[in-house]
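With one protein chain held back, the other chains of the complex are shown just where they sit.
Chain IDs A, B and C follow the sequence of writing; residue 1 opens each chain.
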Amino acid sequence: MKAFGKCRWAIAEGYIPEGSHGPAPEMTSHETACILNAGDKDAHVNITIFFSDKDAIGPYEITVPARRTKHLRFNDLNNPQPIPRATDFSSLIESDVPVVVQHTRLDSRQDANALLSTIAYSGE
Amino acid sequence: MKAFGKCRWAIAEGYIPEGSHGPAPEMTSHETACILNAGDKDAHVNITIFFSDKDAIGPYEITVPARRTKHLRFNDLNNPQPIPRATDFSSLIESDVPVVVQHTRLDSRQDANALLSTIAYSGE
Amino acid sequence: MKAFGKCRWAIAEGYIPEGSHGPAPEMTSHETACILNAGDKDAHVNITIFFSDKDAIGPYEITVPARRTKHLRFNDLNNPQPIPRATDFSSLIESDVPVVVQHTRLDSRQDANALLSTIAYSGE
Partner (left out) sequence: MKAFGKCRWAIAEGYIPEGSHGPAPEMTSHETACILNAGDKDAHVNITIFFSDKDAIGPYEITVPARRTKHLRFNDLNNPQPIPRATDFSSLIESDVPVVVQHTRLDSRQDANALLSTIAYSGE
């Protein structure tokens, strides 16, 4: 199957809520980038994290195999360093083959969980 | 009316929550692709489901008649096989005429329901 | 100011929840199309509503004055006829000058309200 998507995406919103209600891991507050690689070649993906008041960190390197999806929790990114909780950030996602990126957050800080999701920005 | 939209869409996020609060079917946790066919020809739509750790399945074949909408619950897709619950997936949606696709989830695992929605990715 | 946006938009998701918790009108369950007309000419907007199992209805005609926004509740559309509650629909939004359209729902059927929002599809 032909690859589908773009090679460069941005998620301007980013925030890992601190604290959760409900059983882990499914109800743990989390921030996710869902990356679909519909094509026949593995995608090598580099993620850079931007902050409001300090230098960007990264790249975080992940692989999304051919014809697979990865729902990547920013909570789980540890190399080169964990992403701080309760801190504003943005992310830039660059792949060597076209992919599709969607951003989702589950926030269970209060009794009933809240959700948000949006397609990321791909642009030119 | 002239057709409106694109023939190829992707929803990178996909997850059918397991468990619900409230009366079925309206408050049952569900994952939906809303497909608008504003044109004068029926749309024959093929859906392929991608996973993180196994081969894609499909196509699921559905028809959206001319000048109709279909709010398709992934929960209801059974042929060639049901989509597993509480499992990460992505979907690729291909139509023979232009359509518009929007992704919505209602999650009622906790006491008060949460909602997310986004236009799907259509790209080139 | 130069007009900004597109003349043709679609919202594939559409559903007015039946029932609400909390004070009206701000906590009444509602479905909204937010229409920004940043330009110097009034926008004459026609909305067509599509269903899953019957013919489309409309057009609903509204005006968004120059350099104004309108947060249009589908609940309030009555001419040519009210939009049925708890029913799947989609909408096509056509304007004679460029506008920007965003879709929002507040669902207060359960104790704590849920929200969704997405930019509408504008395409070609």
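Before moving on, here are some points about what is shown:
Just so we're on the same page, a residue touches a chain if its C-beta (ideal position, glycine included) is under 8 Å from a C-beta of that chain, and two chains touch if they have at least 3 such contacts.
What you are looking at is a predicted structure, and each value in this text was computed from that prediction instead of being measured.
Check A:A3, A:V45, A:L77 or A:L92 against the missing chain and you find that the one touching it is A:L92. Check C:T28, C:S52, C:N75 or C:Q102 against the missing chain and you find that the one touching it is C:Q102. Think of the hidden chain as still there; on subunit A it touches residues 8, 10-15, 48, 50-53, 55-56, 86, 88-90, 92, 103, 105, 107, 109-121, 123.
Subunit C residues in contact with the hidden partner, per the touch definition given at the top, are 4-6, 21-22, 26-27, 32, 34-36, 38, 67-71, 100-102, 104, 106, 108, 111-119, 122. Take subunit B: the residues that touch the chain left off the picture are 111-112, 114-115, 118.
Convention: only the chains that are shown with their structure count from here on.
The rotation relating subunit B to subunit C, fitted on Cα atoms, amounts to 90°, rounded to the nearest 5.
Subunit A and subunit B touch with mostly distinct residues; of the residue numbers seen at this interface, under half occur in both copies.
We define each chain's centre as the mean of its Cα atoms; on that basis subunit A and subunit C are separated by 30 Å. Separating the CA-averaged centres of subunit A and subunit B is a span of 21 Å.
Counting partner chains per residue, subunit C has residues 111-112, 114-115, 118 touching two or more of them.
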